[in-house]
Each structure stands twice: as C-alpha cells, then as structure tokens.
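Structure first, commentary second.
Removed from the display is one protein chain of the complex; every other protein chain stays in position.
A, B and C label the chains in the order they appear, each numbered from 1.
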Amino acid sequence: MKKKFSVFLSNVGTCSDRYCSQYATPFSIRELFKRAASIKELGGIDLVGTWNISPATAKEVAGYLKDSGLTLVSIAPDLFASPQWGKGSLSSVDPKIRQAALDQIRQTMDLTAELGCGLLTIWPGQDGFDYPFQADYLVERGWFAEGIAKACAHNPKMKIAMEYKIKEPRTHSYISSVATALLLIQEVGAANLGVALDYGHALMGYENGAESVALLKRHGDRLFHVHINDNYRHWDDDLIVGSVHTIEFLEFFHWLDRTGYEGWLTIDQFPYREDGRDAVAESAAWMSALMDTAEKMDRKELDSVLANKSAVQGSRLLRKTLLGRA
Amino acid sequence: MKKKFSVFLSNVGTCSDRYCSQYATPFSIRELFKRAASIKELGGIDLVGTWNISPATAKEVAGYLKDSGLTLVSIAPDLFASPQWGKGSLSSVDPKIRQAALDQIRQTMDLTAELGCGLLTIWPGQDGFDYPFQADYLVERGWFAEGIAKACAHNPKMKIAMEYKIKEPRTHSYISSVATALLLIQEVGAANLGVALDYGHALMGYENGAESVALLKRHGDRLFHVHINDNYRHWDDDLIVGSVHTIEFLEFFHWLDRTGYEGWLTIDQFPYREDGRDAVAESAAWMSALMDTAEKMDRKELDSVLANKSAVQGSRLLRKTLLGRA
Amino acid sequence: MKKKFSVFLSNVGTCSDRYCSQYATPFSIRELFKRAASIKELGGIDLVGTWNISPATAKEVAGYLKDSGLTLVSIAPDLFASPQWGKGSLSSVDPKIRQAALDQIRQTMDLTAELGCGLLTIWPGQDGFDYPFQADYLVERGWFAEGIAKACAHNPKMKIAMEYKIKEPRTHSYISSVATALLLIQEVGAANLGVALDYGHALMGYENGAESVALLKRHGDRLFHVHINDNYRHWDDDLIVGSVHTIEFLEFFHWLDRTGYEGWLTIDQFPYREDGRDAVAESAAWMSALMDTAEKMDRKELDSVLANKSAVQGSRLLRKTLLGRA
Partner (left out) sequence: MKKKFSVFLSNVGTCSDRYCSQYATPFSIRELFKRAASIKELGGIDLVGTWNISPATAKEVAGYLKDSGLTLVSIAPDLFASPQWGKGSLSSVDPKIRQAALDQIRQTMDLTAELGCGLLTIWPGQDGFDYPFQADYLVERGWFAEGIAKACAHNPKMKIAMEYKIKEPRTHSYISSVATALLLIQEVGAANLGVALDYGHALMGYENGAESVALLKRHGDRLFHVHINDNYRHWDDDLIVGSVHTIEFLEFFHWLDRTGYEGWLTIDQFPYREDGRDAVAESAAWMSALMDTAEKMDRKELDSVLANKSAVQGSRLLRKTLLGRA
C-alpha cells in the first residue's frame, strides 16, 4: 500500500477549546503551508472552508499551495464553524439556512474543482440534536438527505466523502456511524457519494476501524477518504497517531490494504499543547512505521488465523510481528 | 397507544452471572408461567428456545401457556446459550455450525407457527468477535446474511425480528446497532425481516431510542418487536424499567405512538438480586404510568417545540407534563 | 432544605467550542448581571477570574453586583483559560508557572475577601496529562499538593472548594474524582480545604452523585460547594438541569438534605445554541420542582427501603412520588 499522507492545514498551527480561546499565537495561512511542507512524509493537504480558503482568498491560497509542492486532497466546506450553522446546516428547521448550506456546499465544490481537486469532504457536525424531545427525527433526516442528493447532483464528477461522528459538537449527530452513513448513501443512490472514515470517530463510537473499512467495501466500495488520529475511545481526543493504540492501527492499515484502498490518509488532530508542526510530524512518522510493520506480517499465517478465527494463533502472530517474540 | 405488555418467561425466575451460577433456587417452567400470569399488566409471554421450550417439551409448554391465559408473542431460538454457538452461529467459520444454526432457526420457526404465533426473534449474540486480527469481517458477514436470507425464505408468513446489540457476550457484535440491522435488512431484501429494538441495547450503544424508532419507520417501517429495560448507558444492566431514566422513556413511548407501532413491549431484564416476579411487576407498573404521562403531553405544543427545535420550550413542556410545574 | 440557587455569570451569555468561536454575539459584564438578576429563582452569582473580574475591574463589577441584588457566592481564579496555564498551573514543570498560579490564587482570595465573600473555587482543569509516558505523576502531584497547602495557609478564614473532573481539557486530570479530592484534602490537612462537587462531573466519572455527597460527609464533612447541570454520562455536556435525568437528581437532592448541606447550588452549564438566560432559568425551575418532589417523598418509607436495601420497594416508592402511581 502506497503511503499517501496529508494533513488538515490548521493542524500544524494552534488550537482553541471551549475554555481557552488560543493556546498559542496563531500562524498565517502562508506560514501554515510552509510548516506543513516542512514535514517530509506529507504529500498532500486538506483545507477547511472559511478557516483556510474562500472564493475571495482562493487565488492567494492556490499560490501558497503551488509553492508548497503539496497536492490538494480535499476541501471541507464550513458547515460547523460559523454561527449560522449552530442549529444545523442541511437539516436546519429554517429553510433559509438549509438553502445557505446547500449554496455553501455547491460553491465549495466549484472552488475545489477549479483547484483541480476531485474530492469534497462533508462533515455535518451541527446536524443532530442535544436534548430529548428536541427534534423531529423523521423530517430533519429527510431534509438532510434531500440536501445531500442535490449536492451530489451538482457535479457528479466530484466525489463527496461524508464524515460520520457519534457526537460533538451536538450531543447526538445524525450521521453517527459507518452504518448510518451507508444508509444515507443507499437512500440517496448517487455514485459520487461515499464516506470519510475518521479513525478516531470510529474508535469513539466503539467501532473497530478495520471492520468499518470492511463494511464500506462490502456495501458498494464506499471508502472515499480517511482521517487519522488517536484517542482513548470515549471522546474525540485527536491525539498523535499511535500515541495510545498500536495493534488496532496495524489491523486498520492491513484492512485498508486488504480491501485495496488507494486514497489518502489525512492527519486530523488537535495539538492543543504541542507545537502543531512537530505533533503532525510525529503522526506521520508513526503512520509510516506502523504501515511497514503491518506489511511485514506473514500474510499466509494471518489468513490461517482468520480462517480459524483463532485468538491464540492471532496473538502469537502479532507478538512475533510487533515484538519479534514467538 | 395500546398497552400490550409481555415478558421473557425466564425473567420472573432467577439469574446467573459469570461469578455466581445461581443467585436463588430456580423455578420450574410451570411455576414460571404461574408467576408471569400473576402480574396483572401482562398479556403476553416471550420464550427462549432450549431454556423454555424445545420440540420435546412443546406440548407440555403449550398446556402451561393455555392455562396462563397469556398470548405467545415470540420465540427466540437458542443461538447463544449452548456451547456449540460459542464461536458464532450463522457466521461461524465451521460450515457444520452454520448449518446447525440454520436448522435450529427453521425448527423454531416451525414450532412457533405450530403454536399459532407469527413472530420469531433472532438475537445473534455470539456472532461477532473479541480480538483485533481475529475475524474476516467480509466473509463472516456474508455467511451471516446468507443464513438470514434462507431463514426468511423458510416461512415468508412469519415475521423475523433481528435484535441488535453493540457487544456482550462478544466484545463486538456484527449486528451492533439499529443502522447495521437496517443495512442487513436492505441487503437481504425480504419483506418478513425487521428489527427487535431492545431499549437497553439502544441506550448502551449511545442511541436515542426514540430516534432509533424513527429510523426504523423511515427505512421501510421495520420495527417488528420491542424489548424493554433500563441501564446506566455503559452496559446492558437489564434493570427495572424506569428505575434510572424517565424523560427518555417518555420520548420513546411518544415516538412509538407517533410512528404507529402496534406490536408488543416485552420486558427483558435480569433481576439478579430481586424476586424476579416482583421486579417484572415493577417494570410493568412503570411502563403503564410512563405511557399515561407521555399521552397527556400537549401534542400541539410538542409539535411546535419540534418545529422550532427549541430546547428551552421543550424543557418547559416536559416539566409541566412530568412535575406539573410551568 | 433551603433553595439557594446561584449561576456562573457567563452562563447567561454566549458560548464557544473548539470549532465555533462564538455561537452568538457576546454580552457585556453589565448585561450579564442584568440577565442573571432577571431570573427570579436566583439569589447568588459565581464569578470566574479573567473572564468576569480582575483587580482592575473589581470596583466596577462590585457595582454591578450591588445593583443586581445577588449575593456573591464564590470566585474561581482563572487557572484554565489563559494560555500560560495550558501545560498546568500549580503542577506545571515550570517553577515560574507554579509561582504564577499560586500568586493568581492568592490575589483572587484577597479580591474575594474584599468583596465580602468567604468561598474560593479552584478548578485545576489544566493540571493532569494527555499522553502515556508524558508525566512524572509523583513529582507533579507533590507540587500540586504543596501549592494547595500554601493557598490554604494564605487565608485560613476563606474556604477553598476544590472541583474535581475526570478529564477535559486534559485527557486525564489529577483531581479526577471525589476520592482523589479527598485524598488531597487528607494530605494537605487544612481545615479550610473542601470540595466543589459538580454534578455533571460526578455523572461523567460514573459516580452516583448522592453517594459522592455521602462520601464527603463521611470523610470530614467536606462538601463546600455544588455545581449543577445535566449530561449523558459520557461527557461534560453541561445541559439544562433535569433535561436528561430525573431520579438521580431526586436522590442527589435528598442526600444533600439528609447530610445537612447548607451551601449554594450553582448552575454551571454551556447553552451553546440556546439563549443563555432562558436556559439557566429552565435549570432553576427544574431544580425547584425536583427539590419539592424529593421533599414530599415519604421519609419513613424511604428509611425502610434503605434498611432493607430493597430495589423493588424503592421502585414503588419512587413511582408513587414521581408519577403518583402505586
């Protein structure tokens, strides 16, 4: 499997949380590109609308992009960071907001295409609910599916990767899991609609990431994009890749390879207290080392483990692969 | 909404856990029927194969059933309690076990039909995996879907309700959530395949149960059966209904009504340390009282809350409904 | 039990999260006081250093406070919102930061005393760690305890309430639970050191809040302050009080009463998408109604339930109390 590593541009910069509005002095967009380009394992960059790029700044950003030597992997329209989306975007109860969200998506699709990139990422983080007895689940999900269908139809040549997450910033998201994303895909029925699997979101939703990759293969080969980071399973901690988990990353990389995934792996972390550039470089170095480890696993022996579903045999193989001990 | 309450027969008896093989002296099947029948709110009974009924005991059990005056709501074939299913039933890597599981399901379908009942519950608790690098997710899910398709075809007049659960007894189940159950249903494409929503399983998987009811309505009206109990969200504690949560039960009952559910609500709890009969009676009494409370909610006001998606307005309505305080 | 309700001043305003820097237009401090004062159930106000008050603004804020008619309940020094505390305050590996944190605490103690208030709240949200192999737990905890001891000694007449939380903003906090807080209290040995129990933090750490109140009673009567809000147990969602849980709030209020708590209940929520004033008013209305419900519970019957430890008997009593149904 080829190592195609990207990062969300803002990740090499600074972070906010709900208590502290800036953990460090922010960098300019130009500086962020330079910082990302300085990490040797990276070949690509992912952008977020509003935060990193808009029609007004597109030309300027295109220049930085060219200078950086990085490939534009995807743009995610802002559907979560501006106050107007606070109560939902495509599923908002306000028809003007639903229209504005669709406009925002279409505009970002056009911008993405103009920059020669064929992948849009949609993360509907504000589409969901917080309280019991707050939402009409039937009606809002209907609006959401309609909006996505229109977005897909806007440019059938552009792939749209839907990013799922069980919660945050809402306490409950509509597109909460790999399976809810697949249900939406089947409902919409557009060939250009797939999934952006964020490894941390999968962990947080008690998914085994490798199994989620398999599900996406099984139901129409719909893995369009991968985001990657680490956490403690209970929350989207967005830590350095490999800082907490090892074996499940090996399995994840193996199944990406096994199912023939050829897309990018985009680092998506929140290094609140670390230097962003250095923390991203760590993620890239771990990814590279873990992928090499996964590849050196004895494939014939692994197939035998899976055919027997033997935990003990699998445990031996893993220990040998990881620690060199039979 | 009509109050159609049932219980799993064993619930009015005694329990085991992995440390203590019997918390109290077990009752005979005859005694269990008498205990269930003594709870005035109950109109139905659900049975589990092997534990409660088998071809050999069917006639005897039919007699107890008749004497009890209870309606047979559903039978669940044993796919989880006998050692042969320990490593999986319909998804086992052993073709003999897969065949045995299918045979067990067909036999239980026939038995259920003979007893005049049209609903089978399938809980594939052993179908999943425990360890990373243990399972071939693609192949095993394929076997599972094939088996279910054959079961559905065996008697298209009998409804089959698939019960999902995120984990336990495996650390990961294949049919883990309302959405994975729906994906299976769409794949199999049989009109007689639906879902048994266990409220506690929904809570444990960080689902809002009311939203899950809506999802099942939206994707083909597939809510065939409901199991009910309470827990602390992290595990399938199987507590008395209403002992921990109040508001989410109100919302759940409201959405069952709102989506036109006409089936049974089957109590499914594990009263390890309580008298089983009394604990079940408590659940039934709470269900009745909570359903009445949900029904007295001002429907027009609620529709306005949902149309505005207003948490504050919803909070007021709920407080008024539940505590009589504006 | 007397209803002494307060709120964190910022709660009646607007919120940020890590994605959206402002969900609505912020209010001035003066406006926030007016908004808080407009909620009839409120008698007190809690302030946060930096955000709401500093030596430079103390006089101005004192004026607003007087005009509002609210009692100053407590001030929490900023040990979590300024970038300097990002890597820890009293437990920082940098001795200058440790000193600055202690200075900040002492200065806030003086300010609090000047305003005629005898309670300081310390929330050491940045004191902990994010990654495995990141922290020297022995040394850092030692520094933290030393700092707290010095703070307690600075003004023995002022009570200091230590607020615990299992995580966030760090993935792991040092003062993580009611029991770790009590261990610190026993180590420091100062009579003016106690606990601020945030109900949502207790829930999030899988504590039963009522049991935590009992523990604080048992180990030296150390409940000095209460913060209150609701959540889904997995995260500090900071929702409207009573919007998710009912029964556990009844038990919590009962045990506050049972153990003779005479302090304030301070609302501490994050109404990202609601009008802050209205969301706080909802919390206050729920608290009032739930406390009345808890008080009308038959005390003799409850004592019998507890003496028998009978879940079934308790269930009956609760249903009767809450839903009026035997």
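The rule is short, and it goes like this: a contact is a pair of C-beta atoms (placed from the backbone, for glycine too) under 8 Å apart; a residue touches a chain by one contact, two chains touch by 3 or more.
In this text the structure is predicted, and so the values were computed from the model without any measurement.
Annotation: of B:Met162, B:Val244 or B:Val305, B:Val244 touches the absent chain (contact as defined above). Interface note for the absent chain: among C:Arg18, C:Arg35, C:Arg98 or C:Arg141, the touching residue is C:Arg141. For the options A:Ala62, A:Ala190 or A:Leu322, the residue in contact with the chain missing from this view is A:Leu322. Checked against the full complex, the one of A:Leu90, A:Val244 or A:Leu306 touching the unshown chain is A:Val244.
Seen from chain B, the chain kept out of the figure touches residues 15-24, 80-83, 85-87, 125, 130-132, 167-169, 171, 232, 234-235, 237, 239-240, 243-244, 270, 272-273. In the full complex, chain A contacts the hidden chain through residues 206, 232-234, 240, 242-248, 273-275, 278-279, 282, 285-286, 288-290, 293, 310-312, 315-316, 318-319, 322-323, 325. On the side of chain C, the interface with the absent chain consists of residues 87-88, 93, 129-139, 141-142, 166-167, 172, 176-177, 179-180, 182-183, 186-187, 205-206, 208, 210-211, 214-215, 217-219, 247-248, 250-251, 254-255, 259, 302, 305-311, 314-315, 317-318, using the contact rule stated above.
What we mean here is this: only the chains that are shown with their structure count from here on.
Here chain A and chain C face each other with the same set of residues for the most part; over half of the interface numbers are shared between them. Per-chain CA centroids place chain A at a distance of 35 Å from chain C. Distance between chain centres (mean CA atoms), chain B to chain C: 39 Å. In chain B, the residues touching two or more other chains are 206, 247-248, 310-311, 315, 318.
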